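One structure follows; several queries about it will come next.
One chain of protein is taken out of this complex; the other chains stay put.
To keep things simple, chains are lettered A, B and C as they appear, and every chain counts its residues starting from 1.
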Amino acid sequence: MNPILETLGRRLRLGVIGGGPGSFIGPVHRTAARLDDRFEIVAGVLSSNPERSRQAAKGLGIAPERAYADWHLLLAVERARDDGVDAVAVMTPNASHHAICAMALEQGCDVICDKPLATSLADALDLVRRVRESGRVFCLTHNYTAYPMVRQARDMVRAGVIGEVRQIQLSYVQGHNATLVEAEAAGRGWRFDPAACGPSLILGDIGTHAHHLGAFVSGQELLEVLAEVWATVPGRAADDAATVLMRWSGGARGAMWVTNAAAGAEHGLSFRIFGATGGLEWRQEQPNELLHRRSSGFPELLTRRLHGALTPSAERAARIEIGHPEGYQEAFANLYKDAAEAIAARIAGTPCDPLALDFPTVEDGARGLAMIEACVASAKTGRWTSARLEL
Amino acid sequence: MNPILETLGRRLRLGVIGGGPGSFIGPVHRTAARLDDRFEIVAGVLSSNPERSRQAAKGLGIAPERAYADWHLLLAVERARDDGVDAVAVMTPNASHHAICAMALEQGCDVICDKPLATSLADALDLVRRVRESGRVFCLTHNYTAYPMVRQARDMVRAGVIGEVRQIQLSYVQGHNATLVEAEAAGRGWRFDPAACGPSLILGDIGTHAHHLGAFVSGQELLEVLAEVWATVPGRAADDAATVLMRWSGGARGAMWVTNAAAGAEHGLSFRIFGATGGLEWRQEQPNELLHRRSSGFPELLTRRLHGALTPSAERAARIEIGHPEGYQEAFANLYKDAAEAIAARIAGTPCDPLALDFPTVEDGARGLAMIEACVASAKTGRWTSARLEL
Amino acid sequence: MNPILETLGRRLRLGVIGGGPGSFIGPVHRTAARLDDRFEIVAGVLSSNPERSRQAAKGLGIAPERAYADWHLLLAVERARDDGVDAVAVMTPNASHHAICAMALEQGCDVICDKPLATSLADALDLVRRVRESGRVFCLTHNYTAYPMVRQARDMVRAGVIGEVRQIQLSYVQGHNATLVEAEAAGRGWRFDPAACGPSLILGDIGTHAHHLGAFVSGQELLEVLAEVWATVPGRAADDAATVLMRWSGGARGAMWVTNAAAGAEHGLSFRIFGATGGLEWRQEQPNELLHRRSSGFPELLTRRLHGALTPSAERAARIEIGHPEGYQEAFANLYKDAAEAIAARIAGTPCDPLALDFPTVEDGARGLAMIEACVASAKTGRWTSARLEL
Partner (left out) sequence: MNPILETLGRRLRLGVIGGGPGSFIGPVHRTAARLDDRFEIVAGVLSSNPERSRQAAKGLGIAPERAYADWHLLLAVERARDDGVDAVAVMTPNASHHAICAMALEQGCDVICDKPLATSLADALDLVRRVRESGRVFCLTHNYTAYPMVRQARDMVRAGVIGEVRQIQLSYVQGHNATLVEAEAAGRGWRFDPAACGPSLILGDIGTHAHHLGAFVSGQELLEVLAEVWATVPGRAADDAATVLMRWSGGARGAMWVTNAAAGAEHGLSFRIFGATGGLEWRQEQPNELLHRRSSGFPELLTRRLHGALTPSAERAARIEIGHPEGYQEAFANLYKDAAEAIAARIAGTPCDPLALDFPTVEDGARGLAMIEACVASAKTGRWTSARLEL
């Protein structure tokens, strides 16, 4: 049942870097790692404060000697152990992703890294090169494309079900930064610090998710952008909203709206993609439904109910039958499940099920940085700006 | 009960110009005129073909001698009658609006005119001048702002319920032109003919509706646009899609997406407006609900259920109690109902209930043309372009 | 265009009985009569108070000499006029329906009557006999079955699209009587008076609508009921809620829940009908959608978007294209439109379009009373009780 046990005779050994007390994403990663029982979390750096890191590790059941004071140490010591970590999961502030991932790859680790990949396109491209040279598995946690119905949408587009894609509308509309929260909360401070979060808070934090979703489902790459990137809240130094006109490689055009300052909004990630003969619409707030509009017929509401009716890739991502709702955590875990198979195959030297390779890559991460930098430039000039990336 | 009967002792006499056999909007106007029993349709030009016009008029119960062969004749002859029309309703192809409205005003008629007001900003401004000089009532049928919940949203914004408006997202997404329909259907040919429909099919046809909706609800005027306007369907000479970045007079920014080539889409007019403390969301496909998002509280779903809970302007626009759904036709009729009161007050020389004056004006029409021309120019240059209009 | 003008060379002459100042349903009937321009309201009794009746009639544009002091007078005097009413619309308290309809039929009028038909099954059956003997048209305003998507559902069931119907769930859940409103409001007093409203307030007022909806769509007749009928609000003499187990003539079973005391509920009329191979679901709060569930396929969302995709009967009931929402008033008007055709055909002695004959009949009214009396009896005995009616 558990293909990792079958391939390796053991679970994968995972080290976690970041995600300590107060982190939103830390428990999400760890639960995702645990959900399908492919990983054992055996080592960690959970805080930049050594004592706090040790306490937190203990609270997770990590052995004291593998609760490290910093990530350099973790990577160095674990490498020397016979039972050292196979992979690390990186969930630190954006600015440290590059250094940690680079050293982890050097040490021979496979890497699961939170998004955005880096804080500059140059760093991102450097990681692309390093991953390619290392031969290691690299999974970037653009988790939303791991929802069954998003994979279904991608497969339907690929199969030509809606014809040539012509219009792509993306949005990610949250409300938690609608007031000057940075004036109060010490906790999430790094996101408002350009040095830690990169050239654009909003594009790095959620713009990359929306962009990746659009590229994943449409199968097109972003060519050019014309962007507004601004702060809606008076007194805010960082940005909190962006609207972007986009031109895509297959001829589609459209817009993206991302903000976390829409007062009272909740999650609000969605796509609407229209082709020559139909359209597909999906909202993360109701992730188990995919609306398929058709030129010649009434709309269909695709769900996970019917066995055999979804594509193999979507079926693989679905866990539970007959309408029981699945959520964010299950989608996130799909990335860990898939990455585990790729990692185990690499270790064992066996071929990996191609269906397991749907997880976002380091190249996807570089495309995200290209998008961010193009938008920031366009917002300054008011001109169409290339976001094209040859990889 | 019927304030027109009270004011004038009779119903208003209406002449209809356009809207004959095969027209979509003709029956909508006539039903709207009839719904509240303020107008009697006594004269008409229903087709450019005199015989067809006469037949159609007969089918509507118009007396044969008042079924005219062309609109010049209608205006001239009716003016000479003691019981001549008080007002005309104009629902001809866009390019003729200016000439018909201009002459109708000259003849002393009040005017109800379909949108867009004209096919150039110059013509639109000329009509603004003429309406102002004539002292006549001019109602432009941007019918969507006559929905109770849209008026409610406008009133809530005005009252500061969501704070200063910061983000405005508009969309109008239809699918009936997703294929090359102009290659088949003789019937709707004029819409694909730039000479008849103006500088942009899509912006004239539905862009003006979405723009007016945004301006109406937000209380802000459009300052600048950055637009893509294009044809998504290969072989199409006219445009069928536009995405527009917008900057508004109160500091709000956002985007508008309008298309009638989203295969399988239906109606799809909607707004999402966010201010400092909340947001408002409305979709024409479910017009009886208004979602009010709040920073500090859960979202509320406003409906027409509670007496006294809506604003007076929204209550006025609502007809039926306790959740019975109202639709497009009722909203359209609200414009006729309100315009009738304004017309009757003008004729009688009595003051008009200010709540009746919510209907779109000739100035709104001019703003629409300014938006269209700015978008078309911006789409050519790829630059921010002013849509500002001092009226 | 207007088939009545074509058939008769004039509009039908309608007298209205009831629906005066303060009435909810009065304006609904009159607007429905006007919407399609088949009727002219030429006479009326709008209040049991002669002076108020005259004033109200004047406010509707009815000539003073045809504003009658009572309905006996209206029927007698109009019969004597050359241009007397063709038909009467009856919207008085339930208890007077029988007497008014009986006399109107005697005088040769066609009748449009609000529901419930009567306040006892005996009276209802008497009206069945009278209608049959008179040869007059009788239309009962169970308006909800005149929605396009309800007719579509009926036609799909008839065509076997969901197979043999097995389960029928009906509900009509309102909230306006959730408090002891009868202690305050003089206005709606008659509904709480058993002498005026019949054996069950809730079943007469909305139970008959839900029952008719179920029978109409399923094509089955109600055989047996097991009912709870009670008052949820302390101190209430009338009932305000009922839940009923139902067995139908085609073997289907299910339940009906009707109440107007569900605090905060709005309209809430809905059906869910399941057959051997699929199901159909509809809610009046979103009347333009019909959900079609399928055993072997994803659910389809039927709307009025696609020309030619709906059944002829549904197309006939739909007025506006491409997703513009229609509501309660349009559905109500469909009954007047259809009844007008039947009346004109009777007068002219011409055949009537069978599609126009979809309106509810006097027999449907009798079935409603049989349901009410069976439920009230069952609620007393706690036993299954026959509601079968041979007509």
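Criterion: a residue touches a chain if its C-beta (ideal position, glycine included) is under 8 Å from a C-beta of that chain, and two chains touch if they have at least 3 such contacts.
Computed from a prediction, not measured in an experiment: that's the story for all the values here.
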{"item": "Contact partner of the left-out chain, one of A:Gln286, A:Thr350 or A:Thr381", "value": "A:Gln286"}
{"item": "Touch with the omitted chain, as defined above, among C:Asn49, C:Ser249 or C:Ser295", "value": "C:Ser295"}
{"item": "Contact with the hidden chain (one of C:Trp257, C:Phe271, C:Phe332 or C:Phe359)", "value": "C:Trp257"}
{"item": "Per the touch definition above, residue among C:Gly61, C:Pro93, C:Gly275 or C:Pro360 touching the missing chain", "value": "C:Gly275"}
{"item": "Contact footprint on chain A, counting only the chain that is left out", "value": "1-2, 5-6, 11, 21, 24, 27-28, 30-31, 34-37, 56, 58-61, 174-176, 266-268, 284-288, 303, 305, 319-330"}
{"item": "Missing-chain contacts mapped onto chain C", "value": "162-163, 166-167, 169, 171, 173, 175, 178-179, 226, 228, 230, 232-233, 241, 243, 245, 253-255, 257, 259, 261-265, 272, 274-279, 292-295, 297, 299, 382-384"}
{"item": "Sites on chain B contacted by the missing partner chain, in the whole complex", "value": "292, 296-303, 305-306, 309"}
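To be clear about the criterion, only the chains that are shown with their structure count from here on.
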{"item": "Cα superposition of chain A on its sequence copy chain C - rotation in ° rounded to nearest 5", "value": "180"}
{"item": "Chain whose averaged C-alpha position falls nearest the assembly-wide average", "value": "B"}
{"item": "Chain separated most widely from chain B, comparing mean CA positions", "value": "A"}
{"item": "Computed distance of Cα centres, chain B from chain A, in Å", "value": "44"}
{"item": "Multi-partner residues of chain B (at least 2 other chains)", "value": "175"}
